[in-house]
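Dumping the structure here so I can ask a few things about it.
Heads up, one of the protein chains got dropped from this complex, but the rest are sitting where they should.
Up next, chain A:
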């Protein structure tokens, strides 16, 4: 969930009134936001870097507000204020207009070289804008928020904003060999080739995260103006030549990316948010983008879409009884201008370009419910009549757990993920013999594989509790995972029961007795007859030679019990003899 940090006083000024922290928190809650933290720059720096560094930092009060991940229109002060003001019916939602320039339209021409790396681009112009320091900061911050969220860390979309007065169109969006790209990037004093830049930015804490997007590609994306000035090398860095400042009056915005839909949304959000500061408020100058196939499009789209939803559908989905007129009013408060039309039950809703999150009637229903107030909705119980059933395997597990505890064994809960070593080397097995499922991207060695046996978890639990008085009698009933090409995903869970006895003596008879008790509970009589159980001498690398038996029940092998091999005991950093039992309980269902 993205968090937006806004200056409290600036926010209140824009909202035209002040709130106590509690009042504002309440307003956020109602609207689906969360006032996460009240802080200041000084406090933040002091927390992260200590009081010394914080000295002199601003102590202006900041509100950190959590924004739902799909509400890109609330990611800056401007949008937040507009959303809340409309919600509180203090202003009407502005109408965003795309206008044609008086002179020539700005053109961005995409060449076919971009196809393999970053094929899409959109553009627009903000004309006669008036920044202040706060507005300028917000403009930069919004781009950063968009980059981090909808743009998926610039992988899907990257934004470049430029001082149009320093450039001369038409612009060309192309892709070139890194060695053929040379320009002075933002915040540098001289020109570098793209190869050099990629090297320099390897140590840049901010930019290093984006290098992988194009790093190994033969061609890098780049945008030139008609004089060969580099505007940007997306998605890494803009050129220094066209950098915007607080005094910039005309801004050329380009968004390049691999997701056309998202590029259009991002452009719409930026221009709708900041056209507020243009001389002609809420108007955006169009730009033309020519695609390699020769087709030409005009951006920003700023599309208003009409949706029709029946009032009784909203009432039925929410569980309220509001008149169509009231529902239309509620929706209008959510930035969705609505009116009742037709037979008096139809509501026509206008979806503005800022609300790309509205893709279905259910999104409209939700907004009506929010405006109505979730906590005003009458709670009722559905009349759904059902008979409850337990999942048989879990039912059996629950029954066994209680009886295992009653038999004097203590239940443990261990991780299903572990290292390869835990299930293989430490048990004297080769990893290939385990048929384990392997994780491709673990952050630590603790999560390399899914366990194929519960035993390592129990032994690790003993190792962590060596100070407890002996004997230690532990058990776990949980799932293990084995590769299995007969299932749709190629792996299958098995419900295992594992118990260990750890003491100065191996206590095989105790573990054996536990097995007898379990079989008694499962109604499996001793004996080789079909339906009975028996243990037969066996061997296994985890067991001491001659002290291992395989358990057969109802005609199939269900597991093993025995005294653990001293090597196993040592590898789990234990010192006492230990016997164990592990069975698959699936066959006893």
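Just a few scattered comments:
By definition in this document, contacts are C-beta pairs under 8 Å (C-beta built on N, C-alpha and C of every residue); 3 or more make two chains touch, one makes a residue touch a chain; residues count from 1.
The rule is short, and it goes like this: contacts and distances are computed from a predicted model.
One subunit of the complex is not drawn; among "Phenylalanine--tRNA ligase alpha subunit", "SAM-dependent MTase RsmB/NOP-type domain-containing protein", "Proteasome maturation protein" or "Glutathione reductase", its UniProt record names it "Phenylalanine--tRNA ligase alpha subunit". Considering A:226, A:394, A:465 or A:520, the position touching the chain not shown turns out to be A:394 (whole complex). Interface note: of A:32, A:94, A:292 or A:587, the residue touching the hidden chain in the full complex is A:32.
Within the complete assembly, A:152 is the residue of A:8, A:152 or A:512 that touches the hidden chain.
Of the options A:218, A:342 or A:408, the residue whose C-beta touches the omitted chain is A:408. Where chain A meets the chain that is not shown, the touching residues are 1, 29, 31-32, 34, 68-71, 152, 155-156, 259-262, 316-320, 357, 359-363, 365-366, 369-370, 374-375, 377-391, 393-394, 398, 401-402, 404-413, 415-417, 437-444, 446-447, 450, 473, 475, 479, 481, 483, 485, 487-493, 495.
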